[in-house]
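With one protein chain held back, the other chains of the complex are shown just where they sit.
Note that the chains take the letters A, B and C in the order they are written out, and that residue 1 is the start of every chain.
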Amino acid sequence: MHGYFGAYGLIALLLVVGAVFVTVALTANRLLRPARPTPQKLLTYECGVDPVGGGWAQSYVRYYVFTFLYVVFAVDAVFLFPWATVFAAPGFGAATLIEMFVFLGFLAVGILYAWRKGVLSWA
Amino acid sequence: MTAAEIVFVLLGVVALASGVLVVTTRQIVRAALYLVVSFGAIAACFLVLTAELVAWVQVLIYVGAVVVLLLFGIMLTRAPIGPSSDLDSRNKPAAVTVAVAAAGVLVTVVVSGFGDAYFEVGESRAGSASVIGSGIFRYWVLPFEVLSVLLLAALVGAIVLSRTDIGPPKDGDG
Amino acid sequence: MHVVYPAVLAALLFAIGVYGVLARRNAILVLMSVELMLNAVNLNLVAFDVWLADRLGSGQILGLFVIVIAAAEVGLGLAIVLQVFRNRATIAVDSLDELAEDKQ
Partner (left out) sequence: MTFLEILLRLALVVAAFLLLPLLVGQLEHKAMAHMQARLGPMHAGGFHGWAQLIADGVKFVQKEHVVPAQADRTVFSLAPAIALLPYLVILVVIPVGPGLVALDLDIGLFFVLAVMSVSVLGSVMAGWSSGNKYALLGGLRSAAQLMAYELPLVLAASSVAMAAGTLSLSGIVEAWSPWWLAWQAPALLIFFVAGLAELHRPPFDMPVADSEIVLGPYTEYTGLRFALFLLAEYAGIVVLCALTTVLFLGGWRGPFGDEALGPIWFLIKLFVLAFVVIWLRVSNPRLRADQLQKLAWQVLVPLSLGQLALTGVVKVAMV
């Protein structure tokens, strides 16, 4: 077990070990714990009073905008990593640096736009 | 069958099964979670094909971001716990026909076209970060820069869509 | 590895996506099915890249580009869906047919 497939084999094995750990722990829990459900116990917790309405809560679209901002920047950050491994190698250097800065520049304009439109601050 | 092929087929079965669940389940949040399983299995398929970087990008972007975005969308449009009856439209039989036909044609074409094509998946580093990096910055610079413009446009679009107070100026508030 | 394994897997996955796009009513589920189709395409790109041992790495790099564009697409799509939900309180694609020609 070595090399590329060995490495990912080990990771897969570790995942299996982790899953086994969780399963064993939960099985031990199942054997040791009491189980006496009562209707009161199974009620949704709402600070000690009876729950009002369903489980759905009104939430901000704003959260969605933040998440989308992240997605746009994350797909850009993805390219930073392969770039990081090559940009200082012979044959790349300054030109590659500038190319990346152009790329980042466009995204910086994006964040500036978001900032100016007040998306980033919680009015 | 080689070991890599066996692993690949098993992962493929997982990807397909969870894919089928995505398009048939009647619980919308479950659909997003099955999508995670499907994406994860496809990422593992990439790993088997030695496309290391693409595999982890798949995990970071799809599992870590796109699915969360989808879950946000689902929760902001009220996701009930338990099955809902209005997720499928009336043209289900037509959809089945089209999908089966598409699958039949594609599989036939692919099998007859590439039936005997074979390659070794081995220790070649064709998918490592540095190989992809030099590929992008040697041969794919222009598409890469165009991509940044596209992302900028998407960002502006999403902001404009999500904020009702941006738009034609109302009573002098700009 | 035989090329047919990834290629057939991609074809089937694509067909599942096609079914989802046609059969689903909820706009977000339609978007998910589109993602499945894009993933099928990616699988093909990567598999053929590895098979052909492409010197430019076209398949894998295009795969990366597809992932990026898919992320932007789903983000915008959802922004539109949320906006529709806010105005109509529904995101069923077959009831949003006001621009259809034969609607009386």
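In the analysis below, a residue touches a chain if its C-beta (ideal position, glycine included) is under 8 Å from a C-beta of that chain, and two chains touch if they have at least 3 such contacts.
All of these numbers come straight from a predicted model, not from anything done at the bench.
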item: Which displayed chains the hidden chain touches across the whole complex; value: A, B
item: Per the touch definition above, residue among B:29, B:107 or B:153 touching the missing chain; value: B:29
item: Hidden partner chain, residues of chain B it touches; value: 27, 29-30, 33, 36, 52-53, 56-57, 59-60, 63-65, 67-68, 71-72, 75, 79, 81-82, 125, 128-129
item: Chain not shown, touching residues in chain A; value: 1-2, 6-7, 10-11, 13-15, 17-19, 21-22, 25-26, 28-30, 32-37, 39, 41-47, 51, 53-57, 59, 63, 66-67, 69-71, 73-74, 77, 80-81, 83-85, 87-89, 93-94, 97, 100-101, 104, 108, 111, 114-115, 120-122
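Assume only the chains that are shown with their structure count from here on.
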item: Chain pair with the most C-beta contacts; value: B-C
item: Chain B-chain C separation of Cα centroids, rounded to whole Å; value: 7
item: Centroid distance [mean C-alpha coordinates] between chain B and chain A, Å; value: 16
item: Centre-of-Cα separation between chain C and chain A, whole angstrom; value: 21
item: Multi-chain contact sites of chain B, meaning residues that touch two or more partners; value: 4, 50, 53, 57, 61, 65-66, 69, 72-73, 76, 132, 136, 147, 151, 154, 158, 162
item: Touching two or more other chains - residues of chain A; value: 61, 64, 68, 71-72, 74-75, 78-79
item: Chain A to chain B touching residues, read off their complex; value: 3-5, 8, 54-56, 59, 61-65, 67-72, 74-76, 78-79, 81-87, 89, 92, 96, 99, 102-103, 106-107, 109-110, 113-114, 117, 119
item: Chain C residues touching chain B - in the complex, by the definition given at the top; value: 1-9, 11-20, 22-26, 28-29, 31-33, 35-36, 39, 42-43, 46-47, 49-51, 53, 56-57, 60-61, 63-65, 67-76, 78-83, 85, 91-94
item: Chain C residues touching chain A - in the complex, by the definition given at the top; value: 64, 67-68, 71-72, 75, 78-79, 82, 86
